[in-house]
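The complex is shown incomplete by one protein chain, all other protein chains being positioned as in the whole.
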Amino acid sequence: MKKLAIIGFGGAGYNAARAVRQRDREAVIDIYSDTDTAPGNPMLTTYYVKGAIPWEAMFPYGTLEQIASELNLNCHMNCPVTGLDAQSKTIRLADGSQAGYDGILIATGASAVMPPIPGLDLPGVFKMRTVQDAAGLKADLDSGQVKSGLVIGASWVGIKVVEDLVERAIPCTLVDGAPWMFSVATFEETARRVERDLLGKGVSVSCGQMLDHIERAPDGRLTAVMKTGDRFTADRVAVCIGVRTNTGFLKDSGIAMGRGITVDSRMRTNFEGIYAAGDCCEAIDIQSGTHRNIGVWANAGRQGAVAGANLAGADEEFDANVLVNLAHYLDYDFISMGDPSICRPADEVYEYEDERLYIRAVREGRRIKCINMIGSADGNGVVKSAFIKGIENPQAELDIKTICLLKGKGFPDGFINFLGGKRLD
Amino acid sequence: MTELEKKIKAKIPGEDTGIEVRHSLCAICSPGHHCGVDCYVKDGKIIRVEGTEEHPYNKGKLCTKGSALRNYVYREDRIRTPLRRVGRRGEGKFEPISWDEAYAIIAENLNKVKEQYSANSVAFFSGYCKWYRPIFHRFAHVFGSVNFGTDDSTCNEAKVMGDKCTAGCGAGPDLAHANTYLAWNYEGYYSSHLSVAGVQNLKARGGKVIIIDIRDTPASKNLADIFLKINPGTDGALALGMAKLIIDNGWADMDYVEKYTFGFDKYKELVDQYPLDKVCQITGLDGDKILEATRLYATNGPASTNYSASALVHHINGFNSHRAIVCLSALTGNFDRQGGNIPNPPTYLHKPAGFKTREDEFRSERYPGGAQRIGAERFPLWNSLFDEFQGVDLLRQLEEGTPYPVKAIFGLGMNAKMFPETDKLLAAMTENLDFFVNTDLFMTLTCKYADVVLPACTSVERGEMKAYQGGYLTFTKPVIQPLYESKSDVDILCELARYMDLDDDLLKAGYEASMDWIIDGCGLTVADLKASDLPVKVPAAKWPAQPGKILANGFHTPSGKFEFYSNTIAAIDPRYGLDPLPSYRDSLEDQNDPETREKYPFYLCTGARLAHAVHSRAHEVPWLRSLRPNPTVEVHTADAARLGLRDGDKAAISSPYGEIRMTVKVTSKAKEGVLMALHGYTEANVNELIGRDHLDPYTGYPGFKGMRCNIRKVEEA
Partner (left out) sequence: MKHVFVFDQDKCSACSACMIGCMDQNDIDLAAGDKCYRQTFDNEVEMADGSVYCAYISAACMHCSDAPCIAACPVGCLYKDPDTGFTVYDNTNCIGCKSCAMACPFGAPRYRASDGKMVKCDGCNERVKSGRKPACVRACSFGALTCVTEEEYRQSGSTKACSALIDQLGLRK
């Protein structure tokens, strides 16, 4: 009878447990979590704040009791793993106890970064990652006391906090340290458009602003003072400047790490029998061929499922790791595929605009490097599929069906041709 | 959601859901079809429609249009009550009146015209619907008018005339036994969905399919072994050229020709004028391909031909083109032979029934005579072959008042958009009519010109007798009550006959009694039919039609033979210049002067079928309209490039007779220089572009599918 440990119980941990159980009815599965909640989706926090979903919906797989009984799991909640002997596959817990396993999955996820900047611990400064963060902000906003907001960090979560504020008619400013919005995903041309459109929705955006410190006035109002000397004052300040992987307990374990735990396509670490999946790991990015931490919900689930299957003795691979970011806020859709940082001036650029759609894409030869689209909504999957296919085989032309689907979604012929299709007219 | 809620949402019939399935038929398209439908009814409303699996005709299948039947029935613009005009004609201002008031106004005004002029000055005209026609036709004659006319004035009847003049009757393809299908103008996917399976079956057992069409279609892609993409309007030349090849190569069935045909020598003289190179030049086809197709058709055993209802006869050379194609069937010995074309069995209301009815007697036994029908003088061949007036001449007679004035029109679904220069016709009606009553489901353009408008109901709201292929007959029951205050057309007519106290006990006895009279002798009564929810086998029916009867007993022509040279046409006064041989002339013959050529270099072909449309009947059905939201002109890729036209652009299409605006669709399915557009849109009525005298002299049919025009881009207003 196999004895397995899953460290961390989020999307990756849950899907791993499920994948194991589908293949192995006997295996002992021990779950270790530093919380006492069911697997939750960090992406849903701002939707809870908005009132779009009830509390329970942040836990898409059900309650802990349901999951534990359905998958027959031993759940050790509020029980963080503090160390790992990778060679012997033994974990250490806070009380000093140890347990050895036949296989281990590390799925500890990531946490919001709160750097050691003065003032980040002031009341009224908050982050947005956990369900507790969501509960706090919702209660705060529901109280009606918040009259203005400042969001530091034009990240995927930052923009959703902006939405939470705007939908409650709370004036809000967005600042970011990068030269333009969503800079890891956008071309400057796209970003300027996004900023302009955001302004049109009443949100002012200020980029190139690094936070120096935050001050609190006697009346409780907060002022973020930037390194430029600019000052932004608001009732509340959200710090949404990024996440870091929860891998501190692996220090000195010998597990290979970059920004996260390095895994191969089978989600294996450098130690036999030890796997990692989800936001804590770095899988292979199929575009660059190098390891990259891409923390998105769908990846976490897929990676967890692959790791779980392999822990149960199967041989599965995860090969869909690619930089794709979707921002949907205030009836606005922005999507980026691929890495804008690898684009060069000599590359070929495609740009298109109509009343509904904006596209900017770059390719070198026939290899698409990055695509930015605004307003493409339900056609994103078709483009993404074509993009991924192009990475795998840059010479391949689009198949007829994909061309038809793209056409049906209203993409212009020029773009379809740019992607590798050729359509008459 | 509970399990029951899920089932209700999914419209699952059952006692628990309260959803009941009731049978009816779809009458959106041609009466040659009219598929059986299952209406899912809940709380007196139709919530879903499917084809009836147990129905002997369509066996569960429905086309695009029929699938939208619910959307058609519940269209927002259904006429709700009888209406009396209060504004100007055409303005569309009406006030509701009661049925009794409506009948009183109609009776008074029709009788007034009858007294002041004559009964013939009242023209009775039916739109596309056929089901009520025996009642309507008889009504016209009992009222005393010779003038009963229908949409046959521009639909299918020209082909029927061609058949009569050539073979004495029409004949359908016997695909089940054919080795080759000469699918001339065949596009079953769009116009005859149930026919596709027959072609698929033919191919599955190794049969070959030759498709001749002016555009790439699903049929040409999915079904054709040889596809001849022909210049529009040149089919007649191809048929003559094929005949020459067949004769020259010794592929003709000369035994058949000698035994069963008339006028072969003259025919041979005609076809000798069409050598292959000349035919290639006219048709735009490759000679080898014509030869290959002809060889396949003539030498591969039994070959059936598709004769389309209107694709050819909507050219001003169409009547003879159709005849030229029919002649191939006799030349190769395929007419009335197994695997060729088998003469149509007896019909009821255009539907092959397999048993005889008294439909014709019912319609015409009260024909009053004493005057010429509208169009008789201008279209003598039509008049000699068909007992309805030729509506194409209505405009002239309204304007000129000769040989007698037309002062009232009683329309059932009359639709002026089916005629060339629609606006001129509506203007002439406005100007010259003392009274116009129209009946329709919807407030159409034409209804807006009526003095009284009556609300009819759809097929699912009425009981209707209908024959089906296979020797079946049915009498449907309403699946829902008529919406609003609408009534079945036949109830309107019979109630009016009673109100006017017309001298006819049958009409006054009503629809069911009339139907019993018509089917008397078939072995069933209306009461028998009503006992079943589905079509029942008629005891007297003989099905399927067996080949060889005409060959044994003689053709229904003056010579008793298949007439390459038509004695029926030869009997027409020579001053009309009608050729008894199926000779070819240019389909733009009347528009080929240098000036018109230069000003209108494009060939406009209107009305070629698409799956979601049939005339104007489906354009305003929201689900169907969504499939092509804008009235559209299809422009060839090369022409579009030359003119700077792109998908979605607005373009003006003009002819010497008018100009309309449509949205451009760029395609290479039709040939360069050809523009394709659907007819029937009120806001972009292509028939405004067709000249009122651009007609086939044999039949009076307008050249809807071949008209000079021009196109230019216009900026949107």
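Order of writing sets the chain letters: A and B. Residues in each chain are counted from 1.
We take it that a residue touches a chain if its C-beta (ideal position, glycine included) is under 8 Å from a C-beta of that chain, and two chains touch if they have at least 3 such contacts.
A quick note: this is a predicted structure, and the numbers were derived from the prediction, not measured.
**Q** Taking the complete complex into account, tell me which visible chains touch the one left out.
**A** Visible chains that the missing one touches: A, B.
**Q** Just to verify: which one of A:Val81, A:Val175 or A:Val382 makes contact with the chain not shown?
**A** Only one of A:Val81, A:Val175 or A:Val382 touches the chain omitted from view, namely A:Val382.
**Q** Please pick, from A:Asp95, A:Asp252 or A:Glu392, the residue that touches the omitted chain in the full complex.
**A** The single option touching the absent chain is A:Glu392.
**Q** For subunit B, which residues reach the chain that was dropped from this view?
**A** Touching the missing chain: residues 6-7, 9-12, 48-51, 60-64, 67-68, 70-71, 189-190, 193-194, 196-197, 200, 216-219, 221-222, 611-612, 622-624, 626-627, 667-669.
**Q** Tell me which stretches of subunit A touch the chain missing from the display.
**A** 15, 41, 43-44, 47, 52-54, 57, 60-61, 297-298, 301-302, 305, 316-317, 319-320, 324, 326, 328, 333, 335, 377-382, 384-385, 388-389, 392, 397, 400-405, 407-409, 421-425
Keep this in mind: only the chains that are shown with their structure count from here on.
**Q** Would you kindly tell me how far, in whole Å, the mean C-alpha position of subunit B lies from that of subunit A?
**A** So the centroids are 61 Å from each other.
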